[in-house]
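Dropping a structure here in structure tokens format, bear with me for questions.
Here the complex is missing one protein chain, while the rest keep their positions.
First chain written, first letter: the chains are A and B, and each begins at residue 1.
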Amino acid sequence: MTTTRIRRARWTKRSGVLALATLTATLALTLLAGPAAADDINLDKYDFKVVGNVKLNSVPLEDIEIKVDGGGYSAEVKTDAEGRWAIGVPEKGDYTVTLNEDTLPTDIAVVDEADDSPNVKEVSIGPSGSAVMNFFIGRGERNQTSFFDQLVERTVNGLNFGLMLGLAAIGLSLVYGTTSISNFAHGEMVTFGALATLVMSGGLGVPIWGAIPIAILLSMAFGYVLDAGLWRPLRKRGVGVVQLMIVSIGLSLALRYIFQFFIGGGTAQLPGADSPKIKLFGSVSLSVVDMTSMGISVVVILAVAWWLVRTRIGKATRAVADNPSLAAASGIDVDFVVRVVWIVAAGLAGLSGILWAYFRPGIRWDMGAQILLLIFAAVTLGGLGTAFGALVGSIVIGLLVELSTLWISSDLKYVGALGVLVLVLLLRPQGLLGRKERVG
Amino acid sequence: MDFLQILSNTTSSILSPATIAYALAAVGLAVNFGYAGLLNMGVAASMAIGAYGYAISALTFGFPWWAGMFVGVGASIIFALLLGIPTLRLRGDYLAIVTIAAAEVVRLLFLTNTFDAITGSADGLSGYHDSFRASNPIPDGTYGIGPFTYNATGWWVRIFGLVILALAVLIVFTIMRSPWGRVVKGIREDEDAVRALGKNVYAYKMQALVIGGVFGALGGIVYALPSSVNPGVYVTSLTFFIYTALLLGGAATVFGPVLGAVLFWVVQTFLSNVLPALVTSGILPFMSTTQAQTLRFILVGVALMLLVIFKPQGLLGNKKELTFVKQ
Partner (left out) sequence: MSNSEELPGGDEPMSTAAPEQRPKSTGLHKGEIAPGVAKVDPIIIADDIRRTFGGLTAVDVKHIEIPRNAITALIGPNGAGKTTLFNLLTGFDKPDAGKWTFEGHSLSGVPAFKVAQLGQVRTFQLTKALGLLTVLENMKLGAKGQRGERLLSSLFPALWRKQESEIEERAMVLLQKFKLAEKSEDFAASLSGGQRKLLEMARALMSEPTLVMLDEPMAGVNPALTQSLLDHILDLKDEGMTVLFVEHDMHMVRHIADWVIVMAEGKVVAEGPPDEVMKNQAVIDAYLGAHQDVDLGVVTGRIAGDIPEVGKYMADEVATLDGNIRSRSHKDSTPPEHPEKSS
């Protein structure tokens, strides 16, 4: 029953460091350690559940941490006195169950000869609406990764995630630079790319290598439509930037719920999302999809950089970002440049969405909105409106998100990244690579 | 389709605690955004902090209801100060991004399993009502006419919420007609000009942010009074909905936010009743009832866009005194 989709295991926290990272946490937990041992969670909230039992030679083990992840959802419980646990889950899909071996008594581990990470298992919710996962515990080697290996693994993941964010962030930054719009609907442009791929491959049966380029073209067309149908007319009306920002919020809400209208609240997978991992070195193993994804990101980012620095229209873009009225006065067709920027930004966002769909993994109606703030954080870190700053910011954010899970609970991993954003702005209000404006 | 029922539900929503809560938060946001020009996107966090502060005080520390409210409001003041110190020196759009990020951080901290014992993580909190209900002066029973018929607790929650809302409106009405309001409106337009006249712009912005935070927290408390604290409520969309309500009524007005919140909920309630009914009766084909419910959120988004483009001053606003200063 357990399909080995190890890729997901990557997202779970193997060592499950109970986040005593912050003083607040420590304080709070010491104050209220008593009732913390919940043995079930979210059962009343969701229709589906994963349940199980942890026993050592038929002796139940209490207070063992179990975590279930999947489709963006994540929950943790501790076993009760009978060794039982249960977690309600939102969708009838696949989930990863992780037993935190740190919470087992010493010299004891989950044993399973056939599996090199026996404490991490995959389950699928069956027709009954539930799945059962019992761990076999015995004396043996724990499946533990050394801190260094984890560090390397997280760094690689962080880079991958950062590059993916970078694709979206460069687009957002170019749009901001040329039009001054803080586009809150950028997340939906990310979702759009993934959805278009899903429709092409899942809906129309186009093979994935064809579906992805088509989806990117569709994304670019989407960017064109948005500019021609909405942003350009608003520019012509002379609508102010705050207004534009709120229009983009409205657009974001509308698009997001339109997506939900059509695909519902569930998670869908793209073909190849469960491709096997290849061991590279140490404990680092990457799937073909991961490697392709990183390769594509790097190539595309280099291409965009080349485009910005070398081509005529790229240079014009930077000139417009620098000073629109001056650019217009020196004969640059600002409207054309902005149109191109929207198309490029939408294409990049769409690609980023496709890669993000593989990385998460899964496609949801609000997947773009989930990383919108990270994209903004990246762009802001780099300094609003500087494309290269956005790339640097993205990689910093990507690494931060992944590396922070070494110390804090994975459901707090975005907190670290967003916290750093606030800190950086405290020290450098213009962002890392931005510049100050003049007064008077 | 039961039109009477739909109408009754819709009318009843005028006085619902959710409407009062939105109105309170929107009045606070009017001070932030409408008058001071601060693009505060952290409204949901203020509301969450108010609600959690109130509920945690009761559940964890056994505080009486009024002390819990002080805790909730106090915590949101601290949040506003913490948020304001780094961000109020920033340009408008940075402020929006940082506040929305901070709000998300707050939400994630309430949601995480790490603090499950206090915050109830994904389940949220409930069962903190004893103290508030015990001090209900209204004798048990059901009162009211037509759609506005509630039990004693229902009325107690609503009356309490309305009194707070009335106070909030009165306060905003007074300060915005004072020299303080003049300074704040000046800052909205050009803070350097105001600074050049010797006003401590930073302090004024901070005061405005704190006022918004306090009303937001009170809104959060009123929202939590009838039932429970659910972390799924305090998402960024909540902030956007409050903006929609505010802009509907008029951002730089005192009564606009209240009117906007009422209209927002009346329309939402009406649609959530009528759309599924239309689907089941076959008038809206090609749609499931779930999709029909999704449709009303699409409409919120579209309405927000149209409002900002075509009637940015809102229903009660003065076209001349547009909030949207080109920044």
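Following the convention adopted for this analysis, a contact is a pair of C-beta atoms (placed from the backbone, for glycine too) under 8 Å apart; a residue touches a chain by one contact, two chains touch by 3 or more.
The structure presented is a predicted model; accordingly, all values stated were derived computationally and were not measured.
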- Note on the structure: Of B:R195, B:R296 or B:K311, the residue that touches the missing chain is B:R195
- Message: By the contact criterion defined above, which parts of subunit B meet the unshown chain? Give residue numbers in ascending order.
- Response: 171, 174-175, 177-183, 185-186, 188-190, 192-201, 207, 320-322, 325
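As a working rule, only the chains that are shown with their structure count from here on.
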- Note on the structure: Note: subunit B sits from subunit A at a C-alpha centroid distance in Å of 29
- Message: Under the definition above, what is the set of subunit B residues touching subunit A in their complex?
- Response: 39, 60, 85-87, 89-94, 96-98, 100-102, 104-105, 108-109, 111-118, 121-123, 192, 236-237, 240, 243-244, 247, 290-291, 294-295, 297-298, 300-309, 312, 323-327
- Complex contact set, residues of subunit A against subunit B: 18-19, 25, 28-29, 32-36, 38, 41-42, 45, 75-76, 182, 234, 237, 239-243, 245-247, 249-258, 260-261, 264, 369, 373, 376-377, 380, 384, 408-409, 411-412, 414-415, 418-419, 421-423, 425-426, 429, 437, 439-440
